[in-house]
Every structure is written in structure tokens, then in C-alpha cells.
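Every protein chain of the complex appears in place save one, which is left out.
Coming up: subunit A.
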Amino acid sequence: MTKRAADVSVSPPRRRRSTYTLAPLVLIAANVVLFALFFVWPAVIGLVYSFTNYTGVGAFQFVGMDNYHNLFGDSAFYDALTRTLLYTVLFVPLNFALSLLIANVLVSKHAKGASVARVVFFIPWLLSPIVVGVLWRWLFGENFGLVNYVVEKFGGSAVPWQSNADLSLVVVVVAASWAWTGFSMLLFIAAIKNVPVSYYEAASLDGAGPWRQFISITLPSIAPTSFIVILLNTINAMKEYPLFVSLNNGGPGTSNNLLVQYIYQTGFQRGQIGYASAASFVLMLILMAVAIIQLVVNRRVENR
């Protein structure tokens, strides 16, 4: 890109060349070191430890595939895995639909006050998952929460938001969608604004209504962004932990312990580092599969 034969003749080629190796090397040095220290090294020892019975201190033995065998016989791991997948399957579409709807309303020139509303939608994204959890715990308290108060006001009976495992998962799904809307929405707004206006004008002349225009023009045009939103949200959902901790602490009981919480508990509370590393690698394989599927599909869509 920058090196051309013509430029090289301006000054002695050897000196120039060495500068070009040295300068970028100096520039990326910090990140290369950090990458090696905090990415490559943990990844390698994690893989090694996943075949051992290491407890974090002292000696350890190689146990072959035992950890992986045990993992798939461990009902707590299975529950965490299925609960994580269920959470992801519920959260990703809900977040997608909400943020796309809001992005569309925000770019519509008919909606008044869009710039103020955009800030309102964005603020939840600024809050930490811990605070989001506290906030929704406060809203959905069984005996004191605003939601049950409203439900009772309208003649219903208090809903067990915290003591029913499925309902408490639903509360987390809603809370997470609420918190992540601002970010997905921002990506969608940028994508929708880039759809050429002439498409809509032509469709409008052909008599296509707003819904038809959305289905036939907007959705296909923003497909690459849609995939990015789905990918990022899937990764975020698979590694969710703080939101659960502060909203219901994975409860009631242990029914909503997700994968990261399972890894945290086995690795750090029970000191089974080897076993936790094996669980981490299962999570890693899932994420890699998600990313690869997404990349393949995305490429196919872009090449169409």
C-alpha cells in the first residue's frame, strides 16, 4: 500500500526498508506483548490444564479426557449449558426485534422528539450489569416491587418473579434486552440511514406501503448489520454472569446458574481449575462455532 518502487529510489533502499520494519514493530509492540501474555499464554495453559486435575496449587496429574467425560455426566453442567442456550435463544431475538423497531421509529422523520428519545433508549446501555440487575430486582420484587403492585392494582395476584425459575429467567431476559437495546439500536440506525433514499422513492411510486418497504428494502439492505448484532448479542448472552448475580443470584436455588457462573464456582470456589478449564473450552468451542457460522452466512449474504 505504502511501498512503491518509485518511492524506494528516493532514498537508499536498505535504510528505508529497515525503517519500515522497525517503525510498525515499535508501534504494535505493546499490544503484541499483551496479546502473548494475556491471550496466548492463558489459552495454551488452559488447554493443558483441561487435561489435568490441577487445583490451582501444588502438583497435578494428567488425567486425559477424564474432565471432559465427567463434564458430560455432570447434571449441573448440563443444566448450566441448557439454561445458557435457552437464555441466548430468548434474549437475542427479543433484543433484535426491539432495537430494530426502535431504530426504525427513530429514523422516521415523522416522529417528533427523536433526538431526546434516543438518549432515553441509550442510557440503559451505560449502566453496569450489576446496577441493571439491582434495578430490575427492585422493580420485580415479589412483595414490594412496582410490577407486582401494578398487577395487584389491576386485580391480579402477585406473580412469583423470583421464586419461579422460569419467570426469573424471563425477568433477566427482559432486563438484558432493555440494557442492550441502545447499542444494537445505534448500529441499526447507522445501517438504515445508509439505505439509498431512491429505493424508497421508487418503491413508493410503485405503491408499496411502509410495511412492504420495510420487508423488501430495509431488511435486506441492513443484513450485514443484522448479522453483527446477532453475533455480538449471542457472544454477550453466552458469557452473561453479573446480571444474573445481582438480579437473582442464579436463583431460585441454582436453577439459573449459567455457564460462566458454573466455571467460576468450580474453578474458584471449589478449586477445580482443571475441571473448570475443560468447561471453559466447551464454552469456547460453542462461541467459535457461532462465530464461524456467522462469518460464513455473512459472506454468503454479502456476495449475493
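Following the convention adopted for this analysis, a contact is a pair of C-beta atoms (placed from the backbone, for glycine too) under 8 Å apart; a residue touches a chain by one contact, two chains touch by 3 or more; residues count from 1.
As a working rule, contacts and distances are computed from a predicted model.
The chain not displayed here is annotated in its UniProt record as "Carbohydrate ABC transporter permease", chosen from "Protein translocase subunit SecD", "Pimeloyl-CoA dehydrogenase small subunit", "Methylenetetrahydrofolate reductase" or "Carbohydrate ABC transporter permease".
Of A:Met65, A:Ala97 or A:Ile130, it is A:Ile130 that touches the chain left out of the display. Among the residues A:Ala76, A:Val89 or A:Met288, only A:Met288 touches the chain that is left out of the figure.
Summarising the interface, subunit A meets the missing chain with residues 1-3, 7, 10, 19-24, 26-28, 30-32, 34-35, 37-39, 41-43, 45-46, 49, 56, 101-102, 105-114, 116-124, 126-131, 133-139, 143-144, 146, 149, 178, 181, 183, 186-187, 190-191, 193-194, 197, 200-201, 204, 210, 213, 228, 232, 235, 239, 241-242, 245-246, 249, 260, 263-264, 267-268, 273, 276-277, 280, 283-284, 287-288, 291.
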